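This structure is in C-alpha cells; I'll ask about it shortly.
The complex appears here minus one protein chain, its other protein chains still in place.
Now for chain A:
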C-alpha cells in the first residue's frame, strides 16, 4: 500500500517536470539531437569534430559564453523554485554527512608500520576537495528521498563515499609514479618523498583497504559495480599509452580514456549508492548517467585548466599533459584549426619547443572554448538526468554542483 502511494506521489512529482516547457527544454531537444546525431555519426563514421562543430553553430549564443563568466541561471532558478528550499552550498550540504571523513578513512588503513601508514595517509590530510565523496553522499540522499522520502544516509552509502575517495587516491599515487610527477595539491608527491618502490606499495595498500571496506558492505552487486571502476582505471591508463593516427579515432579514444580514468569512478559510485538506497533500476541508471556526465565534464574542464590556470592555483604544474605527451581536448580541437599540430601530437610533443608551441596554438585557437562547450553539453545532460528524481535539497545541490564543475578555476 505504502509503496503504491509513493509511486503515485513520485509519478505526480515527475510529470509536471517532464512537461514543463522550462528553459531546459531547448537543451533537452538539443541533447536528444546530439544523441541522435552521435548515433548517426557512429554509424556513418562521421567526424566527431563535425558533430561538435555543427552543434556549436546551432547554439551560437552558448558558444560565445566565456568560461569564467559563464553562468546558466536558467538551471539554477528552476531548481530553486522547484524545491522551494533556500540556496545552500552543495559542499556544505554534502559535508554534513562527511564529518570525520578523513579520520574514518585513516581508520580503514590498519597498518602497523609507521612509515607505511604515513605514506598511505599522506593525501588524506583533509586538504583535498573531496569532490567525489560529496557527490556520492548527495546522490545517496537524493536517491533515498526519491525512493521513500527517507531523510537518512545509510552507513553503507557513506562507506561508498570513503571507498570512492580511497580508490581515487590509490590511483593518484600510482599515476604520479607513472608520470614521474613531483607535486600535487601543493605538496610533494609520495614518490618524490619516499621513492617509487614504496609509493607503488602504498597505492596497492590503499586499494586493498578500499576493497576490504567494500566487501564489508556485504552486497555483491555493489562489489561488482565498484570493481568495474578498478578495471576501467587500469584500462584508461593503458589507453593513455597509445595514440591514434586517425583524427576521428583520436577524439573517440580521448573520450573513452576520459571516461575510464575519471568518469567511471564517479558514475559507478553514484550507481552503487543508488543501488543501496533504492531498488528501482531506473534510478540506478539516472545516478549512473549523472555521474558519468559530470565526471566527463569535470575532466574536460581539468584539461582546459591545464592551459588556462596558473600552477599556483592548481597545486600542480600546468601544461602537464603536454609535457607527458598527451593530447587532450583543447589540443585536439586546436589541431582542427592548425593541422601542423598533427605531427606534434604524433611525436607526443617530444621535440624541443613542442610543448610551448602547442600551448601557443591552443591559446590562439578556440580549442579551450570548444572543450568548455563540450563540457557544458555533458553538464546539461547530467542536469537533465538528475532532474528526473523527485525534488530535494540534495538533488538541487547536485544540479548546482554540475555548474560548479564548469566554473571552477582550480
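By definition in this document, a residue touches a chain if its C-beta (ideal position, glycine included) is under 8 Å from a C-beta of that chain, and two chains touch if they have at least 3 such contacts; residues count from 1.
Definition applied: contacts and distances are computed from a predicted model.
The UniProt record for the undisplayed chain lists the protein name "Decaprenyl diphosphate synthase subunit 2", from the options "DNA replication complex GINS protein PSF2", "Large ribosomal subunit protein mL53", "Decaprenyl diphosphate synthase subunit 2" or "NEDD8-activating enzyme E1 regulatory subunit". Only one of A:233, A:345 or A:368 touches the absent chain when the whole complex is considered: A:233.
When the whole complex is considered, the residue among A:204, A:256, A:280 or A:366 that touches the unshown chain is A:204. Contact with the undisplayed chain is limited, among A:132, A:146 or A:174, to A:174.
For chain A, the list of residues touching the undisplayed chain reads 111-113, 115-116, 174, 177-178, 180, 195-198, 200-201, 204-205, 207-209, 211-212, 214-220, 223-224, 227, 230-231, 233-235, 237-238, 241-242.
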